[in-house]
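Here the complex is missing a single protein chain, while all its other protein chains stay put.
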Amino acid sequence: MSAHEPLGGRILTKPFLALSALAAIALVILLARFVFGLGAVTHINNGYPWGIWIVIDVMIGTAFGCAGYAIALLVYVLNRGEYHPLVRPAMMAGLFGYTLAGAAVIVDLGRYWQVYTLLLPWYAQFNSVMLEVAWCVMAYIFVLAIEFSPAVLERFGLTDARQKLSKVLFVIIAVGILLPTMHQSSLGTLLVVLGFKLSPLWQTQLLPVLFLVTALLMGFAIVPFEAILAARGFRRPIETRLLGKLSGITALLLAGYLVVRFADLIVRGQLGAAFAANLETGMFWLENALFVLALVLLARPAYRTNPRMMFIAAAVLLVAGSIYRINAYLIGYHPVGGGWNYFPSVTEILVTVGMFSIEILLYLLFVKQLPVLPRAERVTAVQ
Amino acid sequence: MALNRRDFLKVAAAAGAAGAVDTAHALQREPKTMPPNAVGMLYDATQCIGCKACVAACKEANHMPPEHDAGKSELMWDVPLDLSGKTLNIIKVYQDGNVAQKDREINGYSFVKRHCLHCVDPSCVSACPVSAMTKDPKTGIVEHHADRCIGCRYCVYACPFAVPKFEYDGPFGQIQKCQFCAHLQAKGQLPACCDVCPTGASLFGLVEDLKKEAHVRLSKKPGESHRFARGKLGGNRPTQDGTIANYQKHLYGDKELGGTQILYLSAVPFEKMGLPTNVPEYGYPAITEGIQHTLYKGMLPPLALLAGLVYLVHRNAGKPDESGETPRKTKVKKEKS
Partner (left out) sequence: MRKQEMSLDGYEGSAGGVTRREFLKFCTGIAATLGVPAMGMQIAEAVTSKQRPPVIWLSAQECTGCTESLLRSTHPTLETLILNTISLDYHETLCAGAGHQAEASKQASMKANKGKYLLVVDGSIPTKDGGIYCKIANKTVLAHLHEAAAGAAAIIAIGSCASWGGIPSSGPNPTGAVGVSKIIKDRPIVTIPGCPPNPYNFLATVLYFLTFNRLPELDSKGRPKFAYNRLIHENCERRPHFDAGRFAIEFGDDGHRQGWCLYKLGCKGPETYANCPAILFGDVGPGAWPVGTGHPCFGCTEEGIGFTKGIHELAELKNVTPPTTYPRITEDKGKGATVTAAALVGGLVGAAAVAGVKFARKLPESSDEASGGRSDKER
């Protein structure tokens, strides 16, 4: 018997309809974007060429999608088999996160009709970090789809195909661990070329390491966050013990991250810059305070059996990682020459909200129709 | 044994903390050099009279429309505030105090011409994933090709001089930036701005020659007379006899960010004119490409990592069971439901 089952139940619930409305608004605005151009719908300008569609929808969206990466790492590399039931929902979260990030990229590209040039080898500029990110993300979406396909195959009773797939799945899984390692770190390397344009509080050659680790941390945080939400939302038991152990691993990684982050600042002699009084330093301290708070919450053994604390810790960590990305790409970034202003427009914000709504919508749909969540009995058994 | 990432990171943290400074230089690739026949421009702000003939000529040569800035004043015809999708070359003014005297930092003013500096190690060329920004190997001109650009705007984000501009005001925008009139140079003509400049403030020529000329000007005393070439250095246009101003004793673009092919001389400090000065003598791509090349040398490290991962996953995953699930080999209480 399959270890997973569809949740079943009504699809068109109130939350579903509300989210659909938000998604519909976003789609209408996107239509305007394609008819009138980016300037008509966003406040993106040549001082701030990347706005929240890139920074939130893509960078934070893919970091949220690192659930699959984190769990795959745990289960298949660190050999923590007990997390196996969490693999499928994590893969799905990853698939949605990355697919929506991909959609956000297409929407944000100024010349989206030429996006195929990314795949033409004679145009490829191999020194470009962006190329590597694009290729890895495209490949990873593909990989995630394959990694998730067992749920679909199972649903439609295609056991034969499933058997065949299982034989090669280990290669796919390995690739699915390599690819995010490459591109999540490269999302950090993207910032290195900014040089002096990025505040020394964030600009460092360790950017790839910092981005990779925070992505992993966010991946580890999304798992309990989503699991507890789903459990409560669908009135299922919470896999407290499993999630509690995960907290321990997350805490260790988070501690390591904070050490590296601050050691890097001190060695570069830039810690002093954090004591001026302005928006940038305020956001810097907020970012790190949240990381520290998350660590404090995760590190206490008592909290590892406390779903409330686990949820709060996970939420705090997700917010911290998100703020780190917003800081690095928007707050700590200073356009040359000054004078440039950027704050997302209302339509821009509504598109982002709509994108995330679509993600949640799809989650609700899939979780009810496909065998994604682990069977309740299995969950209780493992406790 | 399983690859213990946690421990690896712990070690890396210590190593990183200790070696962060050294890593900075270790991960840099070799600096790029100026192409042999590099062409460039010497812009002498002290000779610039702010007539904006170059702005008008550039618009004409590149078929750019005028830019009304209704926000400031509906009565003006072409008043760009900065480089943009419609303006590839702009004259800006530096003003201080009562702006009484030209080419003076305090209570004075000066003009500055801004457009692509055609860097020796361009950030835009390194950033672009689809080679929409290329540097000509002979002349060094950095050109943009809209026919392959995807509009990701990474070049806009990366350029240390804020040069490439994307056209956001329509559904089919493209990146716009000065191409040094490559289309005119191909016909043996001068870039439009240098062609029309009445004083020779924008002077075209081989970068080598321009640097020599700049150093001649810098070595003279303020007030000394000097014969300023117009159009092209070494060309046959009538020169003009002017006087050497009180220059900042520095040729901007000689070393900044690995060097640029557009060079600047000015009496007012360069950072006040909007040209970044707190920059290293290597281009930032040297660092990013250094990181990328180290991590992805011929794709060997990723492939090696992949091989390791495949081995581990295969080992830990084991054979698929009858339901097609990929079980794992560690101990787990499997309760029969």
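By written order: A and B. Residues from 1 in each chain.
Following the convention adopted for this analysis, a contact is a pair of C-beta atoms (placed from the backbone, for glycine too) under 8 Å apart; a residue touches a chain by one contact, two chains touch by 3 or more.
All of these numbers come straight from a predicted model, not from anything done at the bench.
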>> With touch defined as in the header, list the contact partners of the absent chain among those displayed.
In response: A, B
>> Of the residues B:Lys52, B:His145 or B:His293, I need the one that contacts the missing chain.
In response: B:Lys52
> Of B:Tyr43, B:Tyr94, B:Phe180 or B:Phe204, which sits in contact with the chain we cannot see?
Replying inline: B:Tyr94
>> Touching the absent chain: which residues on chain A qualify?
In response: 7-10, 13, 43, 45-48, 228-229, 232, 234-238, 240-241, 244, 305-309, 311-312, 315, 337-346, 348-350, 353, 375-377, 379-380, 383
> Tell me, which residues in chain B touch the chain that this view leaves out?
Replying inline: 49-54, 56-57, 76, 79-82, 90-95, 99, 102, 109, 111-112, 196, 198-199, 230, 237-238, 240-242, 272-274
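The criterion applied here is as follows: only the chains that are shown with their structure count from here on.
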> Using CA atom averages as chain centres, what separation in Å is found between chain A and chain B?
Replying inline: 31
> Within the complex, which stretch of chain B touches chain A?
Replying inline: 2-6, 9-10, 12-13, 16-18, 20-21, 23-24, 27, 82-84, 123, 125-132, 146-154, 156-162, 165-175, 257, 274, 276, 278-280, 284-285, 287-289, 291-292, 295-296, 302, 305-306, 309-310, 312-314, 316-317, 320, 323-333, 335, 337
>> Which stretch or stretches of chain A touch chain B in the complex?
In response: 1-3, 34-40, 42, 44-47, 49-50, 73, 75-82, 84, 109-112, 114-115, 117-118, 120, 123-125, 127-132, 134, 150, 153-154, 159, 162-163, 165-167, 169-171, 173-175, 177-178, 181-182, 185, 189-190, 192-197, 204-206, 208-209, 213, 249, 252-253, 256, 259-260, 263-264, 266-268, 335-337, 375, 377-378, 381-382
